[in-house]
Structure formats: C-alpha cells, structure tokens
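With one protein chain withheld, the remaining protein chains of the complex are depicted in position.
After this line comes chain A, so read on.
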Amino acid sequence: MIPFSSGTRLRDMIRAIRACKTAAEERAVVRKECAAIRTSMNENDQDCRHRNLAKLMFIHMLGYPTHFGQMECLKLIASAGFPEKRIGYLGLMLLLDERQEVLMLVTNSLKQDLNHSNQYIMGLALCALGNICSAEMARDLAPEVERLLQFRDPNVRKKAALCSIRIIKKVPDLSENFINPAAALLKEKHHGVLITGIQLCTDLCKVSPEALEFLRKKHTDGLVKTLKDAVNSPYTPEYDIAGIPDPFLHIRLLKLLRVLGQGDADASDAMNDILAQVATKTESKKNAGNAILYECVETIMSIEDNGGLRVLAINILGRFLSNRDNNIRYVALNMLMKAITVDAQAVQRHRATILKCVKDSDASIQKRALELVYALVNDTNVKPLTKELIDYLEVSDQEFKGDLTDKICSIVEKFSPEKIWYIDQMLRVLNEAGNFVKDEVWHALIVVISSASDLHGYTVRALYKAFQTSSEQESLVRVAVWCIGEYGDMLVNNVGMLDIEDPIMVTESDTVDVIKIAIKHHALDLTTKAMALMALLKLSSRFPSCSERIKDIIVQHKGSFVLELQQRSLEFNSIIEKHQKIRSALVERMPILDEATFSTRRAGLLPAAVSTSGGASLDLPNGVAKPSAAPLVDLLDLSDDLPAPSSSDGDFLQDLLGVDLSPAPTQSGLGQIQKAGTDVLLDLLSIGTPVQSSSPTTEILLPSQNDKSPIATLDARSSSSSLSAQATSSARAAPMMDLLDGFGPSPLKPEDNGSVYPSLVAFESSSLRITFNFSKQPGNPQTTLIQATFTNLTPNVFTDLIFQAAVPKFLQLHLDPASSNILPASGNGSITQNLRVTNSQHGKKSLLMRMRMSYKIDNKDMLEEGQINNFPQDLG
C-alpha cells in the first residue's frame, strides 16, 4: 500500500507461510521475514512499523520468538495517530506480559492516553492496562482509572470498571478507593456498565471485608430489585438470548448476591423471594436458562439456610442429573459436590445415578462422578459401592484406571469394616489394576496381612491363585512374593482353612515356581527381584527339600550388575551353604508389623496424601479372630544371633523385610544414631519394648538435649528390658529399626501460631514450676504443639536439668532440645522446651502425660515426678 517500502505485505506473508508444505520450509520463510523486519526496524522505517508489528504478531502466534519487536510496540503506542496506537497496544498485549521490565516504559504513554481527548484511545489504554498491568503500574495509574469510572461515556466507564478489577487484584490495598465509585455503578441502566460494575463489586468483596460490609448494608435490597427487574423485563432483541433478556446480567447479579448473603441471615432473607422466583420461573430448555439455574442453585446452597429453597435447589440438580445433555450432567455433578456439605442425605438419594455417571463414556463426567462417589461413601454403603467400583475397574479405560484405583484403595482403607474384607478387596484391585497401585498402598496391605494372623493361610492361598492369572500386575506380584516367603508353608499344607475356601493342592516345588516366574516376568524391576530373592531364602528354610533348587536360582544373580542384587545373592547363597544351623532362626516369620506406628508414620510423612490415606485407622476388628499383639522385638533377637554374613548389618536387617529399597546407609553405627537424634530413640522405643518397669504401656523418650547420652541410656535400659541384647547390638539396631519401618517422622519445626488454647500449669512443687502453652498446626488437628516453660522457685541454681516425658500408646511424643539445661535461681529466667504430641485417637481419647524432671542443686541429684490429666478438653 505504501509504494516505496520494501518487504512483503502482511497478506502475502501469510499466504507464503500457508503454502509451506513442511515445517522446515515454514521456518525458512519465517526466518527470512524476521530478518527483513529487523532490518526495517534498524532503519527506523516509520511507514513499515505498523505492518512489521502485524507480521510479528502472526509469527508470534506460530510460536516463534519475537522479543525483538517489543520496542516497536512502545514506539507505535507513543505515536500520535489512532491506527498506530491501536496496533501498538494489540502488540503490547500479545508480545509482552506483566513480568517483562520493558512494560514499565509504557507507563507514561498509558497515563497520557488515559487522559486523551479521544474516548477510543482511552479505551485502548484501559484495555491494555486491564489485560497486562503489573502491580507497580496498577499503583501508578489507579487514580486515573478511578476517575474514569465516572467518565461521561458509558463505554469508557465499563472498561474502567474491569480495569479496576485487575488493579485491586494486583494491589488489594487500593480497594478502599474503589468502593464508592464501584457502588455508584450498580445504579446504572447501561447493561455493559452494570455487568462490569457488578463484577467489580464482587471482586471488591473478595479482597476487602469493608467493601463486603458496606455493600451488604447499603446495596442488597437494590440488587434484589435490579434482579427482579431483569427477570421481569420485557423482550429486548439487543440482549435476548434464547428468550431470556441478558442472562449474563442475571448470572452476575446472582453471583454478587451470593457473596453478600453468605454468612449473613438478614441479607439472605432479603433475597429469598427472588431466588425462589428465578429457580421456578427460568426456562430450562436452552443452555442460557440452565446457566442461570445453575448459578441460582449455587447461590441458594451458599447463603444462609432456608429449607424450602434448598429442596428446590436439590430438585433442580436432580433434574439436571437425569438430563440427556452431557454438559448439564457435568455441572450437576459439580454442584452436588458442593451440596454434599449442606445436605448429604439429599445427595445420597441420587447415588445410583451418580454411580452410572462413573461409567459414562465421557472422561470429564467420569472424573467428576468418581470424586462425588468418593465423597458419598460411608460405613453403611461402603460394601456395595466398592463392589460396583471394582467391578467397573475390570472394564474401564486405561487412562481412568489410575484415578479409579487410587480412590478405591482409599475407600477400602478408610471404611473397611473388617480385615478379611479389606484383604479381599485389595486383592481384587491388585488383580485388576496392580500396576496402578501406589507403593504406600501395598505396603499398608502387607502390614494389615501381617497383623491378621488368622488370615495368613487364606491370604497366601488367595494370592497364589491370583498370581496364576495376573502375574503381569507388579504390585500383586510383590505382595504375593512377600506373603509366599513368609507363609509359604501354610500354602502347601492348607493351614487355617476358612469355611469359604476350596482346598487347593500346591506342592513345595510349585511354590518355588511362582517365585521363579516372578523373577522372570519382572526382570527389570529391582524391588520385585530383591523381594523374590528374600522370599527364596525364606522358602529354602521352610522347604528343605527345595533348598538345592533355590540355591541355583539365587546363585544366578551373583553376577548381577546391580550391587543390591549381587550382594543379596552372595549373602543368601552363603547362608544356604554354610549356615544351615542358624538359617531357620534367621528367616523366622516376620513379627507382626505395628499398624498404628505405620499409619501415623505414613500420615506424618505424607501430609499431602492425607485425602487418600490419612487418618485411615487400620485398627480394625478382625473378621475371624483377634490378632495377637506381639512386638517387633523379635527382630532384635535375630540380629543378636546373626553371624554378620554381610558387610553391613543395617542393610541386612532391612533386607529381612525386603520391602524398601531406598538407599541404605552402609556405614551403620554410632554416627547414624547421633544424626538421627531422638528420632532413632523414638523408633526404637515406640516399638513397644517394655522398657521401664513402672509403666509397660508407655513409651519413654529422651530429649536429644543430652546428645552424648542416648547410647549410654539405651545400654542401661536394654539391660533391664526383656531383650537379651547386648549394649552394642542394640545400639546398632537402632538405625536399622528406623530403616525397617521405612518412615521416619519428618522433623517438623513447631511453629508458634499464637496460642488459642488456655495455658496450663503442668507441674508445680515447692521448687519448680512448669507451664505448658498449646498450639496446633492448621490442617493437622491430631498434633498438639506444646511449649513447656520451666521456672525455678528456689534461691539455688539448677544445673543438668533433664525433662523426660512419657505418654500412653495411642500418643506419639517428640521432644525438641531444651533452650538450656541450667535454670537460674528465683525465677530470674526460664528454660523453654518444645514438645509435639500426636494423638492417633484424636477426638476419642484425650491427652495424658507423665513426666520426670531430674536436676542438680550444688551437685546434689534431685528428682521430681508428676502426671498431667487436665489437658484442655478441646485439644482432643
């Protein structure tokens, strides 16, 4: 169009690019164009600037780098004409975003354009500011925008209103200035200004409580009237959509009313009538009407309770749910999820329909429905729901299986009424979708199996059968391998048959075959292989007749490139060959794994996974008989008799469990203990060793404050304990224990959240006073953080102060080091120490603690003891 300019026209460039047959050709064309544009920019060719930027925007959309054009935008914006500004602002919004520093350079141009005499140029500036402004620009230009909210032209007012939304989102402090002008917009007649004004007020309410309070007091009635007028307004072709005058306005009004009604009975009351009218009178044949109904239902659910309205809303959702349109069903599921907190009963009525939606062919609907089903599960319906879900697992799409498996496992863990059911369901899941089962889920399953002693035979036989059909499911194989290693003898001899079982004939050799197949099928999986080797070692002792064959299989791995496997192979081989005498003792059945410890560890370690696993108390009544609670202590016995076949005992003990292959410390011993501090001690003691004679059900912990002494103390303890462990071996065992469980409590720093709980004088004698201050971490009601403050009431200095505390089994206690161990005389200063108590029976049992304080006055040992039963009730 401009005769003497070089380069192609925009239209020609687009044609050339579209004509390209290959990506390489396209790149070549773009490269050539970019080079021409750069040259033209360097020559500062004013006439081509407009076109260059248009081309760059197209190139940008194709995904090529165009940063070199950013300055051109600024130049175009700074020029005087409307066409230049228009394309300049468009380029600015397209090529830049708020994080680029270049953007700051445009602030001044924006300011000028906001004060321009041409309303369209003002509009361009407002649009750009609203779409990409940064916090700094928002601060600089807020006064201009605020002023334009009262500009005479409505099209500028509406743009200014949306621009203000961006500003208050970027800088909430500025919201105060916008409250009055925004409220003034609510009285507008122009629809554009009205909907943007309502939107601005809604966003103001979100960032500013004052705005919310103000609008609620002064404007609720006005908005109700506006909505009434909108609902009853006659046909206007300009705003009509499917017979409804301006559904966008309806929806925004309903949204703002929701914000105002939430948590305020009077405001909610004022809008009841109009909500009822919208809910009953809106035409629901077309999407626009349904959009309004949907918004209306959400508002009814969110504002203060009105029984009649809620029934109306739930009925609308019921209608939605049976609609043939997938979109409507999707939003119905979405809204039922919110309704569940309001009226779970009403949602339960639609359970069958929701369950049908889980099996829908549409992935979006499946996902929503599954989440809803998950929220609907309770103790009474868990069995049929789980059955439905697992049945569906067999036929569902691969992409959906992961989500579905997660949810089923979570439901089974959370609501399982008895162990046999838990095991049955988990085996079905492993059978169908073992590859989707997460590690912690099958770890938990093993813990449960281990503790259900009456079901060992049943479980191992069921796993054996499942293995025959589904040997490709990794987690199933792992659990099967572990159980066969442990309970292989029960498999062969049909021990502990339940009435529901059919007897099966399995020979010892069949059992070994299973493990062999597992190794073959999962040749690439280190964990499975390692577990299989472990199982073989155990079987070699259980089935002496197969010992030779097992040895052959094990020996095959002595050349493995994986150190772990090679080491296991060599060690196990030498056990089978040379240590027949101790072998049976070495590979005794695992003691029952402690469920409570496992689940609290797991919850503590994986706070993010709480929704799927947290709080899942695995402490179930056994479907057949009660499990006997035997402590893990046996393991320590084992380690005593161990003739150290490996270079590192730590590894070996871990191997005994053979579950976790996390890199184990090869240098076990003292260093490890020192590092782990109290955690190690906690692990060792929490296993349930009856350490102190006084209270066998309590665990005694030591603060790591006396860092030098844990081992010494341990020595002293273990001699009085039921263990025959020597001092050294028990010290060595400590880190191993930690590894065995695979989970150490994560060292959380207690935060001071300001105590909302009354503080407590936990102990007071003539010489010492201890006060406790309590706090909780948000989202973790089970755990109480306690700050203990020690005050000396005597005129003598206390030295070597040591505070010990003991709690019952259902609590877990962690002590941080004290601030000092010297307590100045006569209350001239204090010592503080932080404690953390986790209550696994949160809400059922209250906290309880016994404590002992030892200290020295003039080198004379003093000892005081106390018990606290009066923890504040609400700590739970």
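Rule of thumb we're sticking to: a residue touches a chain if its C-beta (ideal position, glycine included) is under 8 Å from a C-beta of that chain, and two chains touch if they have at least 3 such contacts; residues count from 1.
Note that contacts and distances are computed from a predicted model.
According to its UniProt record, the chain left out of view corresponds to "AP complex subunit sigma" among "AP complex subunit sigma", "TATA-box binding protein", "Two-component response regulator" or "Superoxide dismutase". In the complete complex, the residue from A:158, A:310 or A:350 that touches the missing chain is A:158.
Note on the undisplayed chain: of the listed residues A:83, A:172 or A:222, the one touching it is A:83. Listed residues A:19, A:35, A:61 or A:761: the one in touch with the omitted chain is A:61. Among A:247, A:261, A:457 or A:485, only A:247 touches the chain left out of the display. Within the full complex, the residue among A:362, A:525, A:588 or A:864 touching the omitted chain is A:362. Residues of chain A in contact with the chain left out of this view: 11, 14, 18, 54, 57-58, 61-63, 65, 81-83, 86-87, 90, 93-94, 97-99, 120, 123, 126-127, 130-131, 155, 158-159, 162-163, 165-166, 191-192, 195-196, 199, 238-239, 241, 246-249, 251, 287-288, 290-291, 294-295, 326-331, 334, 361-365, 367.
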